[in-house]
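One structure, pasted below without further comment.
Selected chains from the complex are presented in situ; the others are not included.
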Amino acid sequence: MNGGPERGDEGLLLSLDGYQGPIDVLLDLARRQEVDLVRISVLQLADQYLAFLAASPDLQRSADYLVMAAWLVWLKSRLLLPEDEEDEPVSAEEMAEVLRLRLRRLEAMQQAGQRLLDLPRLGRDRFARGMTDEVADIARTRHLATLRDLLRAYANRRMRQQDASLSIAPPRLHSVRDSATLLRRILGVSTRWHRLFEMVPAGTGGGLEIRSAIASLFAASLQLAGDGEVELRQDRPFGEIELRGTGRREEET
Amino acid sequence: MNEERPEPAHRKDGCRLAEALLFASAEPLAEDFLQQRMPEGVAVGEVLAELVRAYDGHGVNLVRVGAGWAFRTAPDLAGRLRREVDVPRRLSRAAVETIAIIAYHQPATRAEIEEIRGVVPGRGTMDMLFELGWIRPHGRRETPGRPLQWVTTEAFLDHFGLASLDDLPGLEELRASGLLDPVPEFGSDPEPEDNGG
């Protein structure tokens, strides 16, 4: 392993050469404690780490830190905040255990990578036949193009095409205007409360289509409510939305 | 091949041909490819075994590379051949970690690599490994988003002198230690797959 942190009294002097990212810092912190992670304070570790992030000039070069930082902030919040009734209570020890496992996993992969690099490598320690032209076409089709060539060619072509012109196939989406027409038609002949979801036309496809249908119905209902054509009600946050006609539209027209 | 014991002429012919084909090609040749070129009735497996034996101890050896075979200089001569040829470019630490994760966890998704490394992989890293021909996409994980999975290639085996993925250094220990298992997510639901580490 190259470039561990300087062992300084300040405790957090990282050598930026070997420094790669969040878990590495944690690894360093953990090693530096020279105690089993389970026995040190996860909270303290999280604090030190976050303090490091805040202070490190190296931070600017990365959005990379987000993964680990987010995880740690979450970890810290679990320790500081009262537990949500629905969640399983997680003890600091369990957290330390999970953290320890993560660190060991990364460490294992760093070591595995190093062991790979130490193998006798082709082109450095072991060599293939140097002279291949004499019978070049034996396995020649292998050289025609690689998958990477193919993907790059496609990607670049598509990029250029997107720059030039973008044609989007008309998706099956429901417009607010159509939804308003639909609502008027139904609510004009009925005075009972209807649930918004009932209004989705039969035969509406799934996925984006149904989502667009619901969204347009909702938008249309707000619009009609604004115009006084319908009334809306909802019992509680995120509850069912219901609506009924007020009969005002007939009078106006 | 130097053996004096009598053998059918076509067997010997098969040996010579396989030897020439393998020798002439810089890249490993698939066993299938060689079998198709063998004389009637000659099993390429036997021919290869014989060649492996014949070259044992030589400065050049016949080695297995995944599903293929190739002649490569003997590993112990490494230091003495090295200066004659270009050294492959130095791999970044990110690239080393990433190739290790893919090799030992394959098939691996980007999210898994990210999970283990604790950083979002830079775009260049995967592309570099791909450019080296060491990784390739292989199937999709049947989880939301159907992410692409990555595996190592034969060129990866060839580069590191591995006959197969089973020869990855330390693989057994890593498996036994549970470090290759998915890590228990917590905060999410208590997963059924919970490897006590």
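The letters A and B name the chains in turn, as written, and every chain counts its residues from 1.
To be clear about the criterion, contacts are C-beta pairs under 8 Å (C-beta built on N, C-alpha and C of every residue); 3 or more make two chains touch, one makes a residue touch a chain.
Note that the structure is predicted; figures quoted are calculated from it, not measured.
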| item | value |
| --- | --- |
| Copy-number formula (whole complex, one representative of each chain type shown) | A x1, B x2 |
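To be clear about the criterion, only the chains that are shown with their structure count from here on.
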| item | value |
| --- | --- |
| Whole-Å gap between the CA centroids of chain A and chain B | 32 |
| Chain A to chain B touching residues, read off their complex | 2, 18, 20-24, 26, 62-68, 71, 74, 78, 87-88, 90, 94-95, 97-98, 101-102, 104-106, 108-117, 119-129, 132, 134-135, 138-139, 142, 146-148 |
| Of chain B, residues touching chain A in the complex | 20-21, 23-27, 29, 33, 70-75, 78-79, 81-82, 85-88, 91, 93-94, 96-97, 99-101, 103-104, 114-120, 122, 127, 130-131, 133, 136-137, 158-162, 168-170, 174, 177, 179, 183-184, 186-187, 190, 197 |
